[in-house]
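What you see is the complex with one protein chain gone and the rest in place.
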Amino acid sequence: MNRYDVVIVGAGPAGLSAAIEAAKNGMKVVVFDENSKPGGQLFKQIHKFFGSKEHKAKIRGFKIGEELLKEAYDLGVEVVLNAIVLSLHGEKELTVKVNDEVRHVKGDAVIIATGASENMVTFRGWTLPGVIGAGAAQTMMNLNKVRPGNKILMLGSGNVGLVVSFQLMQAGCEVVGLVDAAPRIGGYGVHAAKVARTGVPFYLSHTIVEAEGTDHVTGVTIAQVDEKFQFIPETEKHFDVDTICLAVGLSPMSQLLKNAGCKIVEDPKRGGVVPEVDELGMTSIPGVFAAGDVSGIEEASSAMIEGRISGAAVSEYLGYITKEELEEKIKVNEAALDSLRQGMFAPKNRGKLVEKTDEGIDVSMNLLKKGFVADEEIERFPGVTHRVGIHPVMECTQNIPCNPCQEACKKGCISIGSNITSLPIVVENSSCINCGMCVASCSGQAIFLVDEDLGDGMATVTLPYEFIPLPKEGTKGKGLGRDGKPVCEAEVVSVKNMKAFDKTNLLTIKVPKEYAMKARFFKAV
Amino acid sequence: MIISNDRLRDIGEFIPQPDDDILICRCEEITKGEIRRACHDGIFTMEEMRRYLRNGMGLCQGQTCSKLVKGIMARELKISPLDLEPATSRAPMRPIEMEIYARDGGNVG
Amino acid sequence: MKTTADVIIVGGGVVGNAAAYYLAKRGVEVLVLEADDSIGHGGSSRNGGGVRQSGRDVRELPYAMYGIKHLWPTLSEELGVDVEYHQGGNLRLALEESHIDILKGQAERATALGLDVKLIDGKEVHEINPYLSDAIIGATWCPTDGHANPMKTTLAFYKRARELGARFISGEKVVELRKFKGRIRSVVTESGTIYEGNTVILAAGYESREISKTVGIDIPMSLFYETCLVTEAQPPMFDIMLGVATAEIYGHQCDHGSFVFGSGTGLEPSKVPDSSDLRVPALDVSANCRCIMKYVPMLKDAKVVRSWGGWMDITHDHVPVISPVEEVPGLLLACGMSGHGFGTGPAVGLLLSQMVVGEKPICDITPLRYDRFKSDR
Partner (left out) sequence: MDESRRIKEHPIFGITEEKKEVHFTYDGKDIVGLEGEPIAAALRAAGVMVHRHTKKRDEPRGIFCAIGRCTDCVMIVDGKPNIRTCVTPLVEGMEVKTQYGVSDRPAG
């Protein structure tokens, strides 16, 4: 029998973080994952993460995965891939399929970090080839490097739907629209805004009536729904698409725990069917822990911290660290977790309409309904100020746990303060040197460098750009508004690309000065 | 005294709906209408439904449909989805060839 | 909510549901109490689906044969649910000479009671079923045996009985029986509810033992655990029920295309008897697969999609107790099915209904009496 101090199921952010923590404390650790690549969903995430430095903010998801994996290997963690855990039995014994045999493995403790699976919705034609999950789209384009489709409709405006829509465009697909039955966008406003400004229309209070096609999807019809989610007649809209992408939420993948006999509860606040756990993540079976999405749907950043707590908890459970050491570790991690669980998108606010920011500012209703902040709304946010000369304009309008911009500006122009969900403000009397670090480090791509008046009736706007082909200096085109509609003529006057920008190109466009606060994207003609 | 598990509890008549032919369980091809009708046959739990219709018993083992089935049953039975038990989970977590399953001798003991 | 009925049935398994159906059909007011939240949660839905006569004890054979001749063939039609009954015959397979000896004895005893079962050689086995291992040297062949879908059968009886007005209450665990003026009368549940009836049928598997003890009756039986596995669908191959001389495995291909096989590791007698613990032990599925592949090697590439376990209520002599209790007039026992409950379930249900209404029973059941157990020392 292969015996370990701790057996971890799932090499995603929670599982790997737990493994690292446990190995640091001197434990013999093995991690099993059914995929051929470790990192769980991190390996499909190509956007920069939110949070603060200790949450690995502004690092792209797949890089975080690589970092965690390297750290785990360096600490001697055994990571077994293509390893399907079949069952978890009494005495903390697992059966695992590795290659062409079944292994029996025992741990003195077990951490289940199996993550989540995608929810689905039904509509006429939902079984047609071409209707896929958002995770499938990510797997195909970001891992397999194959475009899932050419013209795509996205259903779901949560962070997954928003992020995947953006990624689809980065992969060269056309997103014809983003649809959600809810009356408001579910994900971060900044994620929505970066999709909206490219010209993707949002259809809130809409859902899919039918996927059309005989052998595969050739079109889709959507229609508006009322408060009870019933179709409103004669509101149908048709799109020619070859792919429909579903991003309607995640559910904890707790089957292994349920099969093992753990007490299971259905908790909508935690995202579905989850194990009953104590404050350290231990299930009803002593020595069996749950960490990450399997015990409640949250962001990957939270999963990493939960993993660390879980790794510390098993270390103490088996005597590798003292109770005091555990308490110290918990204190640090809980503080980090707590900071991530603040703000408008905190678990306690799930499903609620938050109308004012923590600062008491009215939230942009346009952002919630159309995906972009309207020109007349933007001025009320503290990151948006007017000055002579170049200065940052931070169109960050919701309290989300994120602060890399504050750190990015070495000149101290940007301040968020100790509460990482506060809106960024422009520090008075600070001087911007046009380095562009704030633009590149904003995970929400919500920071622009603006010189409102060059003196010749023109202005410049520097914006983040992560698409190909990358326009060259001198390229003429249109400046697009926050809503993605052309507002003015524009010319690219500079393209900056530095290693520190981590693939976020800085495009500076010249626009008539009355569009300095309106043009937020560039489209070559 | 209220006994909620009385199987003669009135849930009303079966009323056909236009989308009754939509598949819910993709693997076993079980429709919404079949699930709704089964409720009127007295099928009141997720476990009974699986046994009665085979929904969730296909290759994917209900990973895609169990939440959907639960919602449909709850509406039909006029209860909250939280009143229905979580779907059964059975090993193996993924389908495994018998020949491979049979080969577990290497490190047993 | 009415808590009285003519007949109260304790246990919503195949026997309880069948009894409810045949009683409701006879116009009797029935109330079924099931301890679990789901009807048919126990062995009724967890077995291998065999509908057999071969291998049965002489005391069971009369009603096992009656069921196959008169009940199973029309059951789907009668209940309005396809119970997937197939009378494809049963092969009980032998891999070595010692197995043949076991089969010979079984065949002789059954033949004496008029069952069409014969010993055949390896060549004949492969003519009947070409999908089996070449290593098989012989078998008993009973062409009138078959199989059905246990889950659907159990729920079909429930559905039809319910339609005929039988009342079922799930999640209602019976903890005590009480007599009133010398007769059975009350059924007390864990929730404290007291149900009353003129007749009580106790068909609660092993749990019947604890319950019957409350009126001073103890049936010598024990719990025995076995598991089943099911494969992904395969192209249609055969509709023959399979068993083996050593009783290690049993199974068949379902209408769905999947194969269901029951088995164990051989370590079952040492499993801690706890009927609430249904978890499949770590060694079980692998052992089951090895066994199956010895007899049906072509299933090696078939994927196992699911496994589950269940407890059987085995009496001391491996034959059920189907019996009235004279010491407790009005109490009828139908338990200790010893792993034979599914195939014989419809006939046992019919027998119970006949006992209640005083019809002439389909066969003599006195050999199945509860007080037949004697010390042999």
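The first chain written gets the first letter, and so on, giving A, B and C; residue counts start at 1 in each chain.
The rule we apply is simple: contacts are C-beta pairs under 8 Å (C-beta built on N, C-alpha and C of every residue); 3 or more make two chains touch, one makes a residue touch a chain.
None of these values were measured; they are calculated from a predicted model.
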| item | value |
| --- | --- |
| Contact list for the unshown chain, restricted to visible chains | A, B, C |
| Selected from A:Ile132, A:Ala181, A:Ala290 or A:Met344 as touching the chain missing from the view | A:Ile132 |
| Residue among A:Lys28, A:Arg124 or A:Arg147 that touches the chain left out of view | A:Arg147 |
| Which residue of A:Glu21, A:Glu93, A:Glu118 or A:Glu452 touches the chain not shown here | A:Glu118 |
| Interface with the undisplayed chain - residues on chain C | 232-235, 257, 301, 303 |
| Missing-chain contacts mapped onto chain B | 23, 26-27, 29, 58-60, 63-64, 94-95 |
| Residues from chain A at the interface with the omitted partner, ascending | 34-36, 46, 60, 117-118, 127-133, 135-137, 139-142, 144-148, 170-172, 214-216, 466-468, 470, 503 |
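Note that in this section only the chains that are shown with their structure count from here on.
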| item | value |
| --- | --- |
| Label of the chain whose CA centroid is most distant from the centroid of chain A | C |
| Nearest-to-centre chain - CA centroid comparison | B |
| Chain A and chain C: spacing of chain centres that average the CA atoms, whole Å | 53 |
| Interface hub residues of chain A, defined as touching at least two other chains | 86-87, 95, 102, 104, 259 |
| Multi-chain contact sites of chain C, meaning residues that touch two or more partners | 280, 283, 285-286 |
| Touching residues on chain B, where the partner in the complex is chain A | 19, 22-24, 26, 32, 61, 63-65, 67-68, 81-82, 86-87, 89-94, 96, 99-101, 103-104, 106-109 |
| Residues of chain B that touch chain C when the two form their complex | 1-3, 5-8, 41-45, 47-48, 51-52, 54, 57-59, 61, 85, 90-92, 95-99, 101-104, 108 |
| Partner chain C, residues of chain A touching it in the complex | 86-87, 89-90, 93, 95, 102, 104, 259-261 |
